[in-house]
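A short write-up of the structure that comes next.
Omission of a single protein chain aside, the complex is shown with its protein chains in their original locations.
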């Protein structure tokens, strides 16, 4: 965030003494804003003004790292409120909650591990465990839970406002860089000391947004700026309001005290209602959740959720691409018809979805087309008769016996050239729109053409 | 960024027909000119009643009520050297469509117009000029600072409600100063401040068919440098089309094929 001249001008002495070499304080402020002159040229800036200015040039939202090794994740560091303005940089991470009072801890750990799959080159799984301390069960039970959870390869978040329990839990897991989500208005000094001692990120909570703000400010005053902010579980409305206002204050109003990632516990906001949790996790994925906690995660919840996250956190400047290769669908094998399209992820999903709906066994051939859509790739020379025939000769002919290739209707012009370059192949032109593929394939099948 | 704000200049006592209508309190010519300007896309209308030494307050009230009553509370710039007339105008002004603009303060004789705007929660056009024409941008900057400090003293939101006027200069006579004015607009913009000015000053004295061309070129270059508003003739189609197109290029307005028509 570049400083505006006006912000600097307000901090100058406004005496127009000319000692800096500029005729007026305003002219000086403007040159500083443009980077043409060093602030130190002014001999009359107060210490306070200098501190304010250096604070103002810091990034609006801190980047916080948690976990280690493969389970290390980066939270925060955002610079915009909408993805189209630039890009979002740190995707939210999902956690499953387990309490030391739970009867079925082992079963819950298994649940947290269940969802694990790949989507366009990204591993989709529950990245974190949110471990809640129950005072009635005591410190030992909590330490046991933490020990068990530590073996799952997931980053731990310790939901614990009891200083002694937190100390004991950290003693067994601090090297894995968990989050200690436990500071509040009553214990923040002690908790901050515990977190700093263990070298871990501290979670802050408050009865409302004002208490959260005050406690965060107090922690910063203690020198602890390695924080995440728990938006609370008072109500859905309150949690949403806090999450949005934190992010907006940091990015839009340069309020550095709120420039930290968030923790949202949707499991607690909609306990026992997995469908409502699905709605909430979606809401907070679009709007500013950093760590989002659920009671569990099954495939029904996960499939749309991870797809949504992958979409929203795509860099608008870099299209999502599918790996080149042969993708058999509906039980396609070496005798099944081949179809080709570009590697732009959206095109791939739409086309493969329609092909699956047709039920016709086939092989979808994806070649590198620069992540562009069909017509754009064609215009850019990335989808050409040469690129298609080369890929087919090198990668498809050794594996597939069928010699029928269906090409996108929008590049029907390539038919002749591809046939010339691929002796023995018959090239069939598909309709222009993917939605017409189902009928098209079924008709081909009915007529015995494939 | 917000869209460029056009302030229609055609309700001015310098036009004999308008002068006559003002002095005779004849609504028809005033309303006709106002409608022409609004239909052409003006945001604000400037109401220049001249010095109006005898009946300023009463005349300004009449004009404000006439225009706002007929055109859905159209926002107005109150333009006169008669302070009491401006205050009277504001006293009957409806803010639904935008704050009133006080036109204008400068850094010497009309500094108290800043106070007037501050006291009435109005926008003020702050002419970065003192006596005579500023010799360079350092001097303009000095005037700007004077005006801004005055605004701050009186609790104005200077980044929103002070619109700095670099003073457009006539090309026929001061051709070598034009880039300086444009650079000053850039400085205002870099400060995070808003700007406006009497754009057509630049083409004063040029043949009639040249003026729209020169004004269009000037507004495009000035908008590139961050000009956020101008006092213009909205019935200059070429100029208005240029402004609309620049607003598209600057992403101040979302493109649609019909952008010139809306």
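To keep things simple, chains are lettered A and B as they appear, and every chain counts its residues starting from 1.
Going forward, a contact is a pair of C-beta atoms (placed from the backbone, for glycine too) under 8 Å apart; a residue touches a chain by one contact, two chains touch by 3 or more.
The rule is simple: contacts and distances are computed from a predicted model.
S.K.: The chain dropped from view, which UniProt name applies: "Acetyl-CoA decarbonylase/synthase complex subunit delta", "Putative ABC transporter, ATP-binding protein", "Sortase" or "NADH-quinone oxidoreductase subunit J"?
M.R.: "Acetyl-CoA decarbonylase/synthase complex subunit delta"
S.K.: Under the definition given at the start, what are the shown partners of the omitted chain?
M.R.: The undisplayed chain, in the complete complex, is in contact with A, B.
S.K.: Quick one: which of A:51, A:222, A:279 or A:375 touches the chain that's been left out?
M.R.: Considering the complete complex, A:279 is the one touching the chain left out.
S.K.: Which one, A:15, A:40, A:57 or A:235, makes contact with the chain that was left out?
M.R.: A:235
S.K.: Of the residues listed, B:24, B:131, B:176 or B:257, which one is in contact with the missing chain?
M.R.: Considering the complete complex, B:257 is the one touching the chain left out.
S.K.: Touching the absent chain: which residues on subunit B qualify?
M.R.: 2-3, 252-258, 261-262
S.K.: On subunit A, what residues meet the omitted chain?
M.R.: 82-84, 119, 209-210, 212-214, 217, 235-237, 240-241, 244-245, 248-249, 252-253, 255, 258, 273, 275-276, 278-283, 285-287, 298-301, 303-308, 310-312, 314, 316, 345-346, 349-350, 352-353, 356-357, 439
Criterion: only the chains that are shown with their structure count from here on.
S.K.: On a C-alpha centroid basis, what's the spacing between subunit A and subunit B, in Å?
M.R.: Result: the chain centres lie 47 Å from each other.
S.K.: Write out the stretch or stretches of subunit B touching subunit A in their complex.
M.R.: Residues 138-139, 141-142, 144-145, 148-149, 152, 158-159, 187, 190-193.
S.K.: Please give the residue numbers of subunit A that touch subunit B in the complex, ascending.
M.R.: Its residues touching subunit B are 4-7, 9-10, 14, 16, 23-27, 29-30, 33-34.
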